[in-house]
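A single protein chain has been omitted from the complex, and every remaining protein chain is retained in its original position.
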C-alpha cells in the first residue's frame, strides 16, 4: 500500500524534495490525511493537490498505487 | 462655388457614376440639401455621408471647394 | 501605430511578426491579434468571389482615428491594422488587427474595440459574386456583441 507523492514550486523548495514514497494506512486515506501523515500538521492555506494528475481536494480519496501531488496556486500564462 | 461629389459601392452602381461636379447655391447648402438638388428627392434611408473625408450628417454645411461623399452603410472587416 | 491598405493578398502572421519588431522587447508583454479571412460560404449560398471597395484617403483617416482613440483609452505600446481591398479569393486575409500592451486585458479589449469600430465606421463595402454569376452588395455586418 504505497503512493508516490510529488511537490512543486515553492513547496518543493521549502520541503527540500520533489517526490517521495509514502506508506498508506490500511483502508486508505485522503489527500488531506496523507499530508497530515507526512508533515505532522494541517495543510497550508491555499494548498492545491492532484490525484493521478487530476485536480483534487483535501477530501479526495487516495488508494494504493496513486500518484499524489501537492503544489501552491498556479501562476502560468 | 463648386464642390466635387463622390458616390461609393451600391450607390455608385445605381447612379452609374463615381463622381461629379456640383454648383452650390449662393450662401451654400447642407449635405441633405445637396443630395436634394442633385437627385430631386429626399435622401434614401440609411444614407451615409462625408464632407472632406470626415463623417457628416444631413445637416452638415457644405461650402465652396468641399469634397462631399455619399455611400451606403459600411461593411468592412 | 500603422494602418495599411493592401490591394493584393497579404500574409497576416508575417506582418504581425514584422510589426512586433518595432515594439521594445522589454516592454512587449501582451499581443492580441484578430485575422478575418474570406470564407466561401455566407447566408447559405455559395460565394465564389468578393470585391472590396474603399474610399481612398478617407478610409486611411478613419482607421487612423479609430486606432488613435483606442490608444487614448488603453495603454497601448503598438497597433497595426491592415485591410484588403479589390478582388479577393476564398482564404485570403481581409482584415488584421494587432495590439500590443504591457497588460493582456488592455491588448485584448483594444483589439476587439478596434475591430468592431472598423466594421461599423471605416468606409469599406463588400460585394459578393455567387456561383450563378450574380453579384450582390453585402447589406450589413454581423453584430459583434
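Going by the order they are written in, the chains are A, B and C; count residues from 1 in each one.
Note that in this section a contact is a pair of C-beta atoms (placed from the backbone, for glycine too) under 8 Å apart; a residue touches a chain by one contact, two chains touch by 3 or more.
Every value quoted in this text rests on a predicted model; they were computed, and no experiment measured them.
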| item | value |
| --- | --- |
| Touching partners, among the displayed chains, of the absent chain | A, C |
| Residue numbers in subunit A that touch the chain omitted from display | 6, 8-10, 12-13, 50, 53-55, 69, 71-77 |
| For subunit C, the residues touching the chain missing from this view | 11, 13-14, 16-17, 20, 25-37, 39-41, 90-91, 102-105, 107-108, 112, 115, 142, 144-145 |
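Here is the rule we go by: only the chains that are shown with their structure count from here on.
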| item | value |
| --- | --- |
| Whole-Å gap separating subunit A and subunit B, where each centre is the average of the chain's CA atoms | 73 |
| Length of the line joining the C-alpha centres of subunit B and subunit C, rounded to whole Å | 26 |
| Contacts with two or more other chains, residues of subunit A listed in rising order | none |
| Shared-contact residues (touching 2 or more other chains) in subunit C | none |
